[in-house]
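Let me begin by presenting the structure, written as structure tokens, before commenting on it.
With one protein chain held back, the other chains of the complex are shown just where they sit.
By letter and in written order, the chains are A and B; residue numbering begins at 1 in each of them.
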Amino acid sequence: MTAAIEICNLSYRYPDGREALRNISFTIDEGECVGLIGPNGAGKSTLLLHLNGILPEKPNGAVRVFGQTELAMMRRDVGLLFQDPDDQLFCPTVYEDVAFGPQQLGLPEEPATQALAQAGLVGFEKRSPHHLSHGEKRRVCLAGVLACQPRVLALDEPTSGLDPRGRREFKALLHKIRATKLITTHDLDFVAEFCSRVLVLDQGELAADGPAEEILSDMSLMLAHGLERPHTLQHRHPH
Amino acid sequence: MHIPDGFLDLPTALATGAMASAGVGVALWQAKRTLPARRVPLLGVTAAFVFAAQMLNFPVAAGTSGHLVGGVLAAALLGPSAAVIVMTCVLVLQCFLFQDGGASALGANIFNMAIVGGAGGYAIYASTRRFAGGLRGVVFGAAFAGWCSTVLAAVCCAGELALSGRVAWRVVFPAMAGVHMLIGLGEGIITALIVVAVARARPELVDVRAEITRPGQVLALGLIAALGLALFVSPFACEWPDGLEKVAAKLGFEHFVSEKPMMPSPLPEYGLPGVKGAWVTPLVGMAGTLMAFALAFVLARVLTPKKEI
Partner (left out) sequence: MRHDFLDRYSRQDTPTHRASAEAKLTCGLAVVALTVAAPLDALPYFVALASALVAVALAARIPLNYLGVRLLWMEPFVLGVGVLTLLQPQGWKVFLGIVVKSTLSLVTMAVLANTTPFAEILRVLRRIRLPALLVTTLALMYRYLFVLVDEAERMQRARVARTFDRRRLYSWKMLATVLGQLFVRSTERAERIYSAMLARGWK
């Protein structure tokens, strides 16, 4: 069975010469939920962008999504959720934005309506993006990504800037979505709750790759890479 | 300088509408050929930027404040065809949502501020910046072009108002041109300041290539430009209004002409009081232009203390 995501010896340099990624290799199977953690500037967002091939320079190494390297197929299969919803929500109304993907892909209108319902945004169709709260914008972006019916969801810091209720609602949403997931986040409790596997990225290199609980509980590893043990794993009392 | 509805009559509105459509059409065609897909969102975002920039108050004196129009700024940052598109969109939005500028005057406003101000301003910017290379040239060009675009747009506006028969050319031309020669200073300075700020942060955004034209060429070009301006303006100073009436009569607008006579107004002839003669107007225009040129150069020297390439 082809892996959902296959990264082989991926290296990438920005146009100004800075090295962003150094010889990264890993594989993600279909259905896995993987957390990508690391300090700021590690290259996590850059790595995610490679899954859609939208960076200005060509990388060294291979990126394969379900065995494909063709960009159009990759963009169809991997739904990318950007860090700043204002960057991704570019249409004049909510409905037009969610329908943008299906329209470009030549799909009918139903996925857009379904995605809106999935994200709990029925009734928001005619709203203007600049009137929405941060959490609502996030959900519209997610709906816009879901409307393309991707097989893999790549989420870049999905809970940043959300208040506790926003986080809860978003987590509830994610639980209901059946897809392979790769999530970048600083929220280590989120990772502990959601992800079965964790990749640690530091200065463009893959520092660790293993089961979530094992890596997150390893205090020295966490501290060495600018992280810490999540609260949910800090005090373990036998119940 | 947004003209409201009612200031232009229907024929002028239609004529300027046609000219604006032609200009925007050319810009779109040019953009289609040269604009990479990657830059398409930049136009929209820059239009939002110009709109936002226009809303800022630049305090002048005693509660008055100046505002940026931005045609030359857009042109210096994006090139002429993109600037025309950006400014057109800004004007359309202002007309529809802000009611700043009339719907019937949209053609005239686009022609004045987007095409003459933006594309025309770019031509002046591109040629002027060669008089001093690198960043200093860019700042110099931006400042002078900012001033010129304001004045030229005002002259066109005056022409449109006179053609519509609302005001006499002899009155509106000196009024508009004179006032905007002052306002243009603000536009030039603000444009230059912003271009410097952008160039310092990200030089690649402002195309700073050191191209210097020799001083002899500079002088020659400058004199030719000033002479051209003088020749352009002098017929307007005396013969054009009469010529216009003859044209109007030929085209059947006689009743119009008789109702609103373009007779000399109580205002003195444009120029120094007590001095008569058709040569005064172009002389004042030339002097103003040369002064703005010099001021722009001084500003460039002040803002770029040593030659930054």
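Definition applied: contacts are C-beta pairs under 8 Å (C-beta built on N, C-alpha and C of every residue); 3 or more make two chains touch, one makes a residue touch a chain.
Fair warning: this is a prediction, and the values are worked out from it, not measured in the lab.
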Subject >> Where the missing chain makes contact, among the chains that are shown >> reply: A, B
Subject >> Sole residue of A:Phe66, A:Phe82 or A:Phe194 that reaches the chain not shown, by the stated touch rule >> reply: A:Phe82
**OP:** Using the touch definition up top, pick the residue from B:Ala31, B:Val72, B:Ala143 or B:Ala300 that touches the left-out chain.
**Re:** B:Ala31
Original post:
For subunit B, which residues touch the unseen chain?
Top reply: 2-10, 13, 24, 28, 31-32, 35, 37-49, 51-53, 55-56, 58-60, 77, 85-86, 88-90, 92-93, 95-100, 102-104, 161, 166-168, 171-172, 175-176, 179, 189-190, 193-198, 200-202, 205, 259-261, 263, 265-267
Subject >> In subunit A, positions touching the absent partner >> reply: 49, 52, 54, 72, 75-76, 80, 82, 84, 86-93, 96, 100-101, 104-105, 126, 128-131, 144-145, 148
